[in-house]
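I'd like to ask some things about the structure below.
All protein chains but one are shown in place.
A and B are the chain letters, set down in written order, and residue numbers restart from 1 in every chain.
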Amino acid sequence: MNANISHIIFKHKESIIDQWLEEIPKFRTEDSLQNITDAMYENTNREFVDKLLSTVKNQTNDHADLVPFTERLIQLGWPLNYITRGLQEFRKITVATLSKSETDYNDSIELLQEIENWIDEIVNLLVNEYSGSWENTVFLQKMALKELSAPLIPVVDKISVMPLIGTIDTERAKHIMENLLTGVIEHRAEVVLIDITGVPVVDTMVAHHIIQASEAVRLVGAKCILVGIRPEIAQTIVNLGINLNKFPTKSTLKKGIETALEMTKRQIVEMEG
Amino acid sequence: MQVQTHVDINSEWGIVAARQAGRKLAREIGFGSVDQARITTAISELARNIYLYANKGQIYIEEVSNANKRGVKITAIDQGPGIKDVRKVMEDGFTTSGGLGAGLPGVRRLMDDFTIDSEVNNGTTISAIKWLR
């Protein structure tokens, strides 16, 4: 920033800080800011405004030294909208203060522009940091969801179980189908139990996806048993007129495993003695 | 640099050549094995339709992209007899060749975008895009 202007801003530092600290609490409505102590709140505000003013001294518009502080704000859960409002307020106060007291400064337009640029750069930096952290979070959640999505678990030789949990949309159905089929090959499963205990709603669409998956399983050379059919699910299936007759269905995983053992010509026997 | 290849379909070997070109491009773009199979199969259906109904035509296979994704586009062009009732050929199980009647409706399900443009006695243009997920 222009050394002259930075000098002027610096001269009014105390006044700007005081006004800002007075104004800023009116934005403290967000839940995340209600939960912290007043002392912590005031300290962080003060640190924030100090950091802002310290960037005035930067010759360039590179405010990299704000990054660690921003990261802390993100971690503490300070909402972006509070921060941007704080910055807008800061700009208003700075412009108001300077235009009142520096009437003899010969180029007020230049002064305004410098302040605009300065604050804009900081806004950009903060928004970038925040959105970067959001994207990261969304990415991690997606990955977590994918992992949780559809594991095929080998239970005993030739028998595997795929527990489905949560809502099944088209995108997830595709993913489930791929996991199911590669798992069948990998574990050399002859029977796969698809457990829908954890699927909240089975509508025509979900049933269609499950039927397609079991048809595909048949093509690669294994068989499906649909288990975990709760009474309300059985009701919807019949009421919707969905035909699940092509493959066996059982109410519980336990019964399904018994059927699977039968199909692979085995049984569980109790040891004597 | 976006790649475009084209294969002339005037014999059964054209069908195989088009499939192979499609699989190669799909693999290069980064499609997984399942989508590679979908794309290859769609090309095979379109190429066979050309051979069966128009005797000859072209299959164009190219990489496409829009604001945030990449994909592969297949365009099948022939100057054959055209399709009288487009709605009818998009129905599952409808066939005039004694096949399964899964061809065109199948292609539409295998790919993401699908357009068909046909005029009787003036040929048919079908294009289909699969986007990289």
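Note that in this section a contact is a pair of C-beta atoms (placed from the backbone, for glycine too) under 8 Å apart; a residue touches a chain by one contact, two chains touch by 3 or more.
In the analysis below, contacts and distances are computed from a predicted model.
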Identity of the absent chain, which is to be given by its UniProt protein name, from "RsbT antagonist protein RsbS", "DNA-directed DNA polymerase", "Glycine--tRNA ligase beta subunit" or "Transcriptional regulator": "RsbT antagonist protein RsbS"
Full-complex contact with the absent chain, from A:201, A:220 or A:238: A:220
Among A:83, A:150, A:184 or A:257, the residue in touch with the chain that has been omitted: A:184
Positions on subunit B where the hidden chain makes contact: 12-13, 15-16, 19-20, 23, 33-34, 36-38, 40-41, 44-45, 48, 92, 99-100, 102-103, 105-106, 109-110
Touch residues of subunit A, complete complex, unshown partner: 177-178, 181-182, 184-185, 188, 190, 212, 215-222
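Everything that follows uses one rule, which is that only the chains that are shown with their structure count from here on.
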Distance between chain centroids, defined by C-alpha means - subunit A, subunit B (Å): 38
